[in-house]
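Structure first, commentary second.
Heads up, one of the protein chains got dropped from this complex, but the rest are sitting where they should.
Note that the chains take the letters A, B and C in the order they are written out, and that residue 1 is the start of every chain.
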Amino acid sequence: MLKGLTRAGLGGNVGSIEQFVTAAAAHGFAAIAAGGQELEEWITAKGIEAVRDFLQENGVQIGTIGLSVQWRDTEEEFVSGLARLAKDAEAAAAVGCTVCCTYVLPSTDQDAAHFTALATRRLRTCAQILAPYGIQFGLEFVGPHHLRTKWKNPFIWGLRETLDWIDAIGESNVGLLFDSYHWYTNELGVEDILRLKAAQIVLVHINDAPDVPIADVLDNDRLFPGEGVIDLAGFLRALKQIGYTGVVAQEILTPKPLEQPTEELLQRSRDAFRKVYTSAGLE
Amino acid sequence: MLKGLTRAGLGGNVGSIEQFVTAAAAHGFAAIAAGGQELEEWITAKGIEAVRDFLQENGVQIGTIGLSVQWRDTEEEFVSGLARLAKDAEAAAAVGCTVCCTYVLPSTDQDAAHFTALATRRLRTCAQILAPYGIQFGLEFVGPHHLRTKWKNPFIWGLRETLDWIDAIGESNVGLLFDSYHWYTNELGVEDILRLKAAQIVLVHINDAPDVPIADVLDNDRLFPGEGVIDLAGFLRALKQIGYTGVVAQEILTPKPLEQPTEELLQRSRDAFRKVYTSAGLE
Amino acid sequence: MLKGLTRAGLGGNVGSIEQFVTAAAAHGFAAIAAGGQELEEWITAKGIEAVRDFLQENGVQIGTIGLSVQWRDTEEEFVSGLARLAKDAEAAAAVGCTVCCTYVLPSTDQDAAHFTALATRRLRTCAQILAPYGIQFGLEFVGPHHLRTKWKNPFIWGLRETLDWIDAIGESNVGLLFDSYHWYTNELGVEDILRLKAAQIVLVHINDAPDVPIADVLDNDRLFPGEGVIDLAGFLRALKQIGYTGVVAQEILTPKPLEQPTEELLQRSRDAFRKVYTSAGLE
Partner (left out) sequence: MLKGLTRAGLGGNVGSIEQFVTAAAAHGFAAIAAGGQELEEWITAKGIEAVRDFLQENGVQIGTIGLSVQWRDTEEEFVSGLARLAKDAEAAAAVGCTVCCTYVLPSTDQDAAHFTALATRRLRTCAQILAPYGIQFGLEFVGPHHLRTKWKNPFIWGLRETLDWIDAIGESNVGLLFDSYHWYTNELGVEDILRLKAAQIVLVHINDAPDVPIADVLDNDRLFPGEGVIDLAGFLRALKQIGYTGVVAQEILTPKPLEQPTEELLQRSRDAFRKVYTSAGLE
């Protein structure tokens, strides 16, 4: 399981993608999350060979790109993002990235059944556009309770429900973005992970939560791995046990960017991963 | 557009399927609705050639079979009905029937988003089992307002939402069972029909509604065509205009079976169809 | 059925797409074939509103774009064309074009079974990319006998086989580009058209063939409609009878561009269409 970074939790000054790669490498990370357009611009600026060499020299891979398509609102907005998605996928594939992810908000102002129908078809279309590029599509269920009632109607926030929805989407390249934070806020256990197959998971996020009642855990109040109360050792061991070998990335969402210098936050991230990987017996 | 009968509205004594066919023929109907198992048993009893001859001599076709699969509850119940569906489809295809239908209740006690995901996958499976037999699968949206709140969570009852759901199901043999009663209780107009393509409609139901406020129209308080306030002439003309050539069947749901003798109800049906077909300029 | 033009048969100097539109309008045509990239560049240069106004003022629609993706050779080449396809589709949709077409060569140097498997998946991907833009995808079977043995292994050239292949591709927006020339060289008749449904046809080509044995008809030796021996009146009447209302475009493939001035060729096209439409009772 490859240690990975997103920009969330590293303060506001991570810099260019090249600086991000270098910083990740320097602190023991083997993967980063990037944007598809960001990758395309990088490739255009430096040439694909130079980009590949740079990644290889740093021992860092692009673990995932975020889905740029707006699939939650109007059909016009949705369709207008699809050509961009193809370009994102092309850029991602060119640098060896095989994952694209989006998150699923647990409530919606739209009618729940109708929205499910629309979203099923739209996410299927996204999966179909990603597939020829060899890219898997990860859906992240989002557990914090306050978001379940933030919008008018409840939507999907559980593991079982998300797996059923993936079945409804019906494309073989769709799987889970599995985040310890949402595993925890759904009050799931190690046995729930052990019932999964590694092939159902396309990306893992690892974050920690403060010691407050689960119903009060806020989505953007995350701690670095090992700094909170989530059983991350059990989480990692279970993922290892089912054979997951992909990226495990932190995504420390906070009310505002952390004010520590980026270098300190990178060290804090490195130490956090070491701590939980060690407690899980992974290093 | 072929005039069709279901058993609903003909009292409790329509008799065997052969009697039903004979009665339909005698009163000017060209199609009836049947059960798949009923067809299989008839074929087993009489032989497929005799059944086909009987239908042809009476000038009556089997317009549709009802979906026997229970897709709204547990997965076990759902799966346990699929082998029966294959037999239903085989029997239907043997007698030239090309339509199978189910109805969609407008509310549900289940979580709406999760239920939509499950139902999308299950109805897709049904469509896939029907497809090799050349059978189209019709979904009937159900408009009466009282059913929209009968169960805990709102589901799907509108035309637009049903079409979007059909897209989510994603099989080319799925279309609408389009019922004048639900067209009326959704307060749709002729222009909504004119925006459809004939190929989107796999079966039409024609029923009339009493002169009460639309929000008070009950699902099982239907009148014979022409006896109520729905603009059935406009309904039929619009269907004709978009090129629909399939079956138009009445389905007179009532609180309890009508007490008139079946023969009288058949005559009433014949007269009802004559009246609305004439007013639509169809005969 | 809308009279349409492709550039094939109009000599080498049809000019810009605006000139092509103007010329088509001036000679009684209501549709032209264009390239997706050509449309995108036009929209970029003039703005989408101006392009739409121009088309509307001229009473000409973009009937189809050609598939720019290379689906017959390597996987790399195929995938490298998909982002372009999304842009093509976006441009086409912006101007109201709802059709994209490709042709199917009747023999191949590749192993036939393996190539069929690859091409089935690739054309499905193309259809999936076109679908969210509301664009249908037409496959043109190609009948001339000399092409059936031009490459090492026989592939698909017949109507029945193409329809079966469309079923294998399995996307509901895939249909036929139906060309009178291939109808003729397959020795099909009016009854074969009458067995089709209009919805199976996404575009029609109309061309005529010289009076030589059918086995000697060459693919690029086409005559203007009415100048040869194909029963184009029967062809058009049958299409009308099944309810086809789309574009009927000529595509006069010749060994080298015709040397007549374009203006004369446009008049010849106008007269050719008048002749066959009149003989079919369509005007």
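The working rule: contacts are C-beta pairs under 8 Å (C-beta built on N, C-alpha and C of every residue); 3 or more make two chains touch, one makes a residue touch a chain.
Values in this document were obtained by computation on a predicted structure and should not be read as measured data.
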Displayed chains contacted by the hidden chain, counting the whole assembly: A, B, C
Residue, one of B:Thr74, B:Gln128, B:Thr149 or B:Thr245, that touches the chain absent here: B:Gln128
Field: Selected from C:Ala112, C:Val190, C:Leu253 or C:Leu282 as touching the chain missing from the view
entry: C:Ala112
- prompt: For the chain left off this view, which of B:Arg52, B:Lys87, B:Arg160 or B:Lys240 is in contact with it?
  reply: B:Lys87
- request: Decide which residue listed in A:Ala45, A:Ala199 or A:Val212 touches the omitted chain of the complex.
  value: A:Ala199
Message: So one chain is hidden, and I want to know which residue out of C:Ile156, C:Leu188, C:Leu203 or C:Ala280 touches that hidden chain in the complete assembly.
response: C:Ile156
- line: Contacting the left-out chain: of A:Gly96, A:Gly243, A:Pro261 or A:Gly281, that is A:Gly243
- line: Had the left-out chain been drawn, it would touch chain A at residues 172, 197, 199, 243
- line: Listed in rising order, the chain B residues that touch the chain left out are 78-80, 82-83, 85-87, 89-90, 93, 125, 128-129, 131-133
- prompt: In the complete complex, which positions of chain C touch the hidden chain?
  reply: 111-118, 120-121, 124, 153-156, 161, 164-165, 167-168, 170
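As a working rule, only the chains that are shown with their structure count from here on.
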- prompt: So chain A and chain C: same face meeting same face, with over half the numbers shared, or different?
  reply: same
Field: Superposition rotation for chain B onto chain C, Cα-based, multiple of 5°
entry: 180
Message: So the centre of each chain is just the mean of its C-alpha atoms; given that, what is the distance between chain A and chain C in Å?
response: 44
Query: Cα centroid separation between chain B and chain C, in whole Å?
result: 39
- prompt: What positions in chain C touch 2 or more of the other chains?
  reply: none
